[in-house]
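For this depiction, one protein chain was excluded, whereas all remaining protein chains were kept in their positions.
For clarity, chains are labelled A and B in written order, and residue numbers in each chain start from 1.
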Amino acid sequence: MPKARISAPPTAKPGEIISIRTLISHPMESGFRRDSSGAQIPRNILTEFVCLYNGRQAFRAELHPAIAANPFLAFHLRADVSGTLEFRWTDQRGEVTTETRDLVVEP
Amino acid sequence: MSTRRDWLAGAAAITGYSLLPMLLPMPLSATPADVQKAMREAFGDSPISTGRVALTLPALAENGNSVRLSVAVDSPMTEEDHVEFVQLFAEANPLPDIARFELNALGGRAEIETRIRLAAEQRVVAVAGMNDGSLWSGSASIVVTIAACLEGLI
Partner (left out) sequence: MSSNRNRGFTAVSLALAILGVSAACEIPAPGVTSEPEPTRTLTQALSGYEFQAEDTQALQDDPFANPGMLWVDQGQELWRDGGSADETSCSSCHGKNGDSMRGVAARYPAYDAETESLLNIEGRINRCREKYQQQSPYAYESAELLALTAFVAHQSQGSPIDVFIDGPARPFFESGQSYFYERRGQMNLACHQCHERNVGRMLRGDRLSQGQPTGYPAYRLEWQTLGSLHRRLRFCNVGVRAEPFPAGAPEYVNLELFLAWRARGLQVDAPAVRR
């Protein structure tokens, strides 16, 4: 089960642009490496990351093998109403890892 | 016991030169032409203007396995005027695609940071698509040094 770290402020003012940073453990095996016997190590990567803000897509990333292992993604969000931030990583087999954080938006 | 074959494989690992890829149809490296082709496939014949996109990479990466990249697009990120996507391409990786980011007015600011793999000294190109259909690009070049002794999987 991949381990994820999220850095998101718990509170924000309406209209404030907040910075969100994410880090998840995953080898992002490119499929181009070979082991000591010369056999190709099969590709095993996360292919998608989505951030939903109260169910609406706020940020999405399509990931290729050129994304470094243990992917780091940082982006921004304009806070409007309180609610839930959902972070979803999907790998090439369709397996999903999810994290959520609450966001309280008040003046 | 170290056989001659083991020694050769080890020496190959140390010099960073592998004999095996030459025998296989897999591409070792894309070229700027591959990036042009990938961009045509993604964007058709739409003109791409240079500007509004600031792509930042360090001038030199001591290991290509993890290079910090940030891309910022000059845009108010309102419903009427915002960045819809930013797509990244590498000119000398095995594959030209790096990532595609989808944004909208919820984002507030079109600034993204990530860490990427770069196989060699090359140029990285970022193409941003606006909601009005216009395309803008920026790029950055980087030198990638290799570590002294290429390890293999020890």
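Things to note:
Convention: contacts are C-beta pairs under 8 Å (C-beta built on N, C-alpha and C of every residue); 3 or more make two chains touch, one makes a residue touch a chain.
Just so we're clear, the structure is a prediction, and the values are computed from it rather than from any experiment.
Within the full complex, the residue among A:32, A:49, A:72 or A:87 touching the omitted chain is A:72. Not every partner is drawn; the one left out touches chain A at residues 3, 5, 7, 21, 23-25, 27-28, 68-70, 72. The chain not shown here touches chain B at positions 2, 10, 14, 58, 60-63, 65-68, 145-149, 151, 154.
We adopt the following convention: only the chains that are shown with their structure count from here on.
The geometric centre of chain A is 19 Å away from that of chain B, both derived from CA atoms. Of all residues in chain B, those touching chain A in their complex are 9, 18, 20, 26, 65-67, 77, 90, 93-95, 97-118, 152-153. Those residues of chain A that touch chain B in the complex are listed here as 17-18, 21, 30, 32-36, 38, 53, 56-69, 71-78.
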